[in-house]
Every structure is written in C-alpha cells, then in structure tokens.
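The structure appears below as structure tokens.
Only one protein chain is missing from this complex, and each of the others stays in its spot.
Chain IDs A, B and C follow the sequence of writing; residue 1 opens each chain.
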Amino acid sequence: MRRVYLDNSATTPVDPEVAELILTYYTTKYGNPSSIHSFGREAKKALEDARQQVADFIGAKSAQIVFTSGGTEADNMAVLGTAYANKHKGNHIITSAIEHHAILDTCLYLEKQGFKLTILPVDEDGLLHVEDVEKALTPETILVSVMHANNEVGTVQPIAEIGKLLKGKGIVFHTDAVQSLGKIPVNVDDLGVDLLTASAHKIYGPKGVGCLYIRKGTRIEALVHGGGQERKRRSGTENTPGIIGFGKACELAGQRLEADAAHLKNLRELMIKGIMETIPDVKLNGHPTERIPNNVNVSIRYVEGESLLLSLDMNGIAASSGSACTSGSLDPSHVLLAMGICHEIAHGSLRFSLGRANTVEDIDYVLEKLPGIVERLRAMSPLYDNERGCNSCTLKK
Amino acid sequence: MRRVYLDNSATTPVDPEVAELILTYYTTKYGNPSSIHSFGREAKKALEDARQQVADFIGAKSAQIVFTSGGTEADNMAVLGTAYANKHKGNHIITSAIEHHAILDTCLYLEKQGFKLTILPVDEDGLLHVEDVEKALTPETILVSVMHANNEVGTVQPIAEIGKLLKGKGIVFHTDAVQSLGKIPVNVDDLGVDLLTASAHKIYGPKGVGCLYIRKGTRIEALVHGGGQERKRRSGTENTPGIIGFGKACELAGQRLEADAAHLKNLRELMIKGIMETIPDVKLNGHPTERIPNNVNVSIRYVEGESLLLSLDMNGIAASSGSACTSGSLDPSHVLLAMGICHEIAHGSLRFSLGRANTVEDIDYVLEKLPGIVERLRAMSPLYDNERGCNSCTLKK
Amino acid sequence: MDHFTNPRNVGEIAEASGVGEVGNPTCGDIMRIYLDIEDNIIKDVKFKTFGCGAAVATSSMVTEMVKGKTIEEALQISNKAVAEALDGLPPAKMHCSNLAADALHEAIKDYVAKQQSGK
Partner (left out) sequence: MDHFTNPRNVGEIAEASGVGEVGNPTCGDIMRIYLDIEDNIIKDVKFKTFGCGAAVATSSMVTEMVKGKTIEEALQISNKAVAEALDGLPPAKMHCSNLAADALHEAIKDYVAKQQSGK
C-alpha cells in the first residue's frame, strides 16, 4: 500500500545528510565537549559550529543560542525563566488562546503560583490583534508570549508589529517559532523578539533537540541546575550529535527556504482546491493568506475526526486532528474553539501538514481516497440526515 | 598517533548496533509516538518496548520509567519534583558532599528558596556512613539523595543499607545511578530506592537521553509542562530514536554486565599496579574495594592536573581531572576536598575511566608514557625540590 | 479493527419500535440506535454514530450482540461486555463503549415507554 506522510507539523523525517552526520558523532567523534582532551575539543568545536549555524538561520549571534531538549523545554524556559528572573519587577504575563500547550500549560502553572495571566483571544481566522496586546498591558507586565505560526491552523501572527509595540517598554517578548522556522523567514531582529523557541525535529533534524534564543541583556533563570553547561543557562551533558544535526538542518533549511516554500505552497493549493471541489460542507480553517505554506486544516462537517484519521490511515495516509500531542486526547482542539468554531465541527477537523518530500502524486492519492471516506462516514453519521447540530458556529449548511 | 580513550565516565561511544537502530528511527520510522496513524503507532510501540528494556535492566516496571533529556534533568526532577510535591509535609533535604553538581547545585537552589539542607560528609575513601544519615533525619525530612557510585573516585555507597534505614519512614529516597549502571548490578528493590537516575550516554547509548525511575506511589511534580507526554510527568515530543537507543544499550549492558565488569576490573588492576610501581609519590583516591570496576583516580604529587591532561593528550591519551563538567573550571574537585585531600594535591589528580573497548595494549601504552610526563612536569614544579607544600592532608612524603 | 472497517448494521429503521440517542458526556460524541422488537425479541437493530473509531466499533459490536435477544437479555449488556467482545479497549477509550451501551438502553427505554403509552 502507498504510504503518504502528511503529518510534518507533528514531526519530520531526519534528512539523510543530517542523520549521517549525527552517526559520526555517535560512534567516532563521541567526546564530551566539556573535556579538554582532543576528543572533547573536537566535539566542542562542532558544537560551537552548530550554534553558529542555528544563530545564522535566525539572524542571531551564536552566544545568544541556548540548546535545550526541544521546543517544549525552550518554551518552559522562556516562560518560567523570565517569570522567576523578573518577579521583583512585576507578576503579569500575557499570552494567546491558541498557543501550544508548552506555553499555555506553563502559564497556567505560573497562574497557580500567584502570577496574573491574560490569555488574549483570536478572531475566526486564528489571528491575534495587536490592539488586544496593547490593551492588556499593565505596569506589572513582565512577559508577552505569542507564537509565530500556529501548529494546528497555520495562521501567522503579527509578531513584528507586537515587537514594535513592546519595544523599549522593558517587557520581555517571546515567540514560539517552532512551526514557522524553515517555512517562512524567521529573523529575531525583524520580529523584535527577546526570546525565540525553535525545535529541530520539525525541520528535518533530530527529535529531542531545540533551542531558546536569548537576546543579550535578557534575564532568564536556569531551570536545570548542575554542571553549568551552556554558560550556566542549561546544565547537562550536551546532546552534541543531536545539536550538530540541528545545526546542519538549519543550514539546509536556510539554503532551501524559498524552494521549499514554493513547493509546499503549490501542493497546499492543489490540496485545498481538490478538497473543496470534491467534498461538500467543508470549511478551511485558519487565515486565507497569513498562513505557513505547508498547512491544510479543514473541518469536514457531520463526521468525527478520529474516525476520519483511522480511515485515512487504513489507506496509508498519515494526517492528524488537532496537534499530535492532543490527538490522543478527547478534547476538541483549543485552537479551533478559540476561533469560535463549535465543539461538534471542531471535532471533525483534519490537519494535513505537508513536507519537503511530498509530491503531487501524494496529493492526488489523498484526493482520490478522501471523498469516499467522508461519504462512508457521513452515511454512518446521525448528524448528516436530520440537519441537526450546530447553530452557534460560523459553518452553516 | 595511537589514540587511547580513557574518559568513559565522561561519555562513551555509542555501540554500533545501537547507532544503527537509532538511524532507522531517524530516517524511516520517524513518526511522533503521540500520533494515532501507523507511523505514530510504530514509534509508540518501539518507545514502549524501550521503556520495558530500561525497566528490566533495573528491576522495575515499565510504567515507573519516565524518560528525560539525560541524567542531569532526571536529577533535577528527582530533587525539585519531590521538594515541590512534598513541601506541605516538610522542608528538609539530606544529601552528600560528593554528589554530582546536578544534585548539589539543585539542592543549593532549593536552600536559597527556603528549604533546609544537610550535606553529609564522607570519609577519606569517599564513603558515606549510614549512621550519619540516621543522625541527620528530622521529622521535617522529605528527601534523601545519595549517589550510588561516585563519578570521580568510583566509590560505591551503601545505598541498600540507607534504603533499609529509610524504609517505612515516608521519606523519599533517591539515588543517582549514572555511574554504577552497567558496571555493577543496579536493582531498585535491592537498593530500596523510590527514585533512581540513569543516563544513556554513560552506557554506550546516545547523549541527551536518561530516565528517572519513580516507584509507584511516589509523588513528583512535573518540571516541564506541555503536551502531557510520559503520563503528564515530562512533556515534550519524545526523543524516540534516542530512547530506543537507550533501551537497546540497557539490553546489551544487561547481557554483558559480568563480562564487562571482569574485563574492566582486570584492566583497572593492571593500571593501578603499573602506576604505583613506576611513579613515586602517588596516591590512589577512592575506596580500595568498594569501587566501580572502571575507575582509576590518582593524585600525582607536585604536578598540576591540567598540565598532566594536556601532556597525556599530546600523546593521544584522553583522561580527565575531576568530572568532565568541572574540568573546564578552576576549582579543585569538591569530591577530593570532601575526602580531606588538600587543595594542592587535589589539583594534581587524574581520572582514568575505562570502557568496554579498552585493551591491555591501551593500558601498556599509558604506563609507557605517563612516567616520563610526570617526570618532566615535576622538573618544572616549584613544589618538587623544596618539599614545601601541604601538611594538612593524608598524602605525606 | 474489523468492526471499524466493516461496521455491521449501520443505518436506520424507518418505523422503529424504539430509538435511543445519547451524547457522550466525556467527549461530546453522539450515537443513535434503532430497534425493531417483536414479541419481546430484538429482531433488527441499526445504528448511526458521530464518534471515534472505538465508538464505531463498539456500536457495531453491540448491534451484533443484541440481535435475536430478548429485551431483558439486552439490558444486561454492559460496556465492559462490549469491550471484552472486542478483545479489550485501551483505558482512554473505555468511555467510548459507554456510548453504544447507553444508546441501547435508551432505545429499550423508548420502546417500553411507547408500549406503555400505546396500550
């Protein structure tokens, strides 16, 4: 059976060139970069080269990159590290309703500890409005964290404008760029952010590696204590092979950024057009133009998302509903709910996230299979015939 | 030039079989284990198999293993997670003076937050006395953390006895088994521990992967918030390839435990004997019998450790002074100082940590080079001729 | 898996003796069961569901299990029995089997109520 992987926002295959490089650092150049002998120095040098590659990709200086165990840890470090380091200055944090759980849950954890939290709404396209940030600011505000591109619906947020708004206010500005990196240009100065999260496994690098960019002068408390690696900001023996893989993945992504984006956009448009033309009662979720090039998110009315996923999977097609983390869970996507989409229709949403390796044939295959699957499930649906269901949401028959 | 790697306590090469396996999960079986499609389920299955392998190796149930980004994070999770989850019960923590910085620094961080900390002394062999633990207990004690084997001098602590002492007292007992795993038997029930730290890259597995064993019923607060992976105990996309490599490394280490230990012990004795016979004014640090089979730690009087290391390195020999993490630092080893060894002599200490791949020829090579190096550095030392120096320590001329 | 891939008894019964519809309180999914009952025996049964894979499979299984049974026997069918008949469900999916069992019980209730009001 043909296997078509369309879940690249959940994770990507590691580029073969990257994997080869990692292997070398596993088996022959295996020194601990803290060691002063030649094995250690060799690893240290490669580690610092990788730091430079990552820094170059986001327009930063290498000393401003702190490697972490992934995007989740970097998000935690941004939120908790800033809150703890600035609690003498204030206790108010602003974020958005559509953040990844790594941000949202961490903010809620701080709220339980006594911090004040404002969770900003988004519009029906999943877009945050800069005025809402402005209105939420208080003299107590120490951190604003808004993601660059959303992982579920792909909407790209006006980070540069928020950056301008916050400039000079002494408020730390963080963005989670896990989903935008490698898809659209990401530059810390253009965005005007103090902190930025990235994750290797979303850009054809290894799982378990990420980084937090920390602008010079931004105070962050370390979360992990110990040997004092990463200039005392993140202790623990560095995952040198993984970090080197991350560096290489950034280099490759930088070289291919435009070509990748054009390729993805082409497939995406093909797919959206195909779905809209062949299946009735479908809504495209997310912003029509302000979206990353690899995201297709649709609500397919009257059918339930997991059944859709399983049916696709039985045809060799890997997609997701909501984010990977929560697709094992029962709650409908908090992102879709925040966009005003009702529970029932949110439950019937599907995310196809395209990757570098996908082809037109992949898309054709999906377009060949999907209509039949939907039809079969709709025939089974108690919502389909009696036009019962949701009146509160934007998707009407 | 011959290259002899004798820094296996800092890190080990990844076993080729393990590396091969990891590669597969990077490039072809790359699904996110939280995804419900076939790519995800394949990864999930392998992840759970690896969890079982790790659990089997330490005599635990797989549900009790939480994967982390390494030993340091697991140590932090043990200390911080226990302290935060039990602060309503008490605020007193007991540890030892020779712990790895991942424990010590984390305990000191808690002390700054208002927890009470007792740091227990060790004797001149680096051994902690169980009576000292007993005497330190208070009704406020919530956590005792004592490492299984020390990373610098290799002394093995009486963990099982401490476990017996603490049994039924409602105090969480943690051991850092990073250096003992794969060298001597490690069984969570025999040791009587509630929490145990392990790290993959010390047992021929990948860097950036470790785990915390959490006995059923032991309360731990999560440090990293987000997608709710690892049964909500450690969020973040799982480093599936790394974890699978860790599982395989545990399986191999389990199969080879006795053979490895015999081989290492043989080399170790050869080395100790050779050094003692050819170089005057040398002291073996650590316990004469209660030590892991791969550790040789010697103080070479009148010479400074880094110069020794560099000279060895120029002959292709990789060793360390103190732990890798601190060998970049200037402070003499806190472990040796805690053992009552004076500053000057601590400064002249060398650690050779043997590994599975080392041979008798490796040891012979070191024994051929080391005496000349020491002689040359002693000729350069202002301490050698005038017999000035230290009167306060156990090593006298 | 077979009960998801090829669910049995999908559909409606035009003049059903009893219809039960429930919404799952845990996940919000919906399930409807139609019964055709004659002489206290369930002669035919159909279902429709807006639910996950497990909901589809358990619905299909329930309909197979009750066909030909008396309503007393059908009332004994619990979600556990359904899950067992499917060779077990993961813990996170146990609530899905409630959907089918509850809808069945609702349908029987509806039948009983109709009988009583009809007489």
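Definition applied: contacts are C-beta pairs under 8 Å (C-beta built on N, C-alpha and C of every residue); 3 or more make two chains touch, one makes a residue touch a chain.
Bear in mind the structure is a predicted one, so any value in this text is a computation, not a measurement.
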Inset, instruction - Using the contact definition given at the top, list the shown chains touched by the missing chain. - result: B
Legend entry - Residue among B:G245, B:P332 or B:G355 that touches the chain left out of view: B:P332
Legend entry - Contacting the left-out chain in the complete assembly, out of B:D281, B:E304 or B:D364: B:E304
Legend entry - Contact set of subunit B toward the excluded chain (per top definition): 302-307, 310, 314, 328, 330-332, 343-344, 347, 379-383, 385
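Please note the rule applied: only the chains that are shown with their structure count from here on.
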Legend entry - Whole-Å gap between the CA centroids of subunit B and subunit C: 57
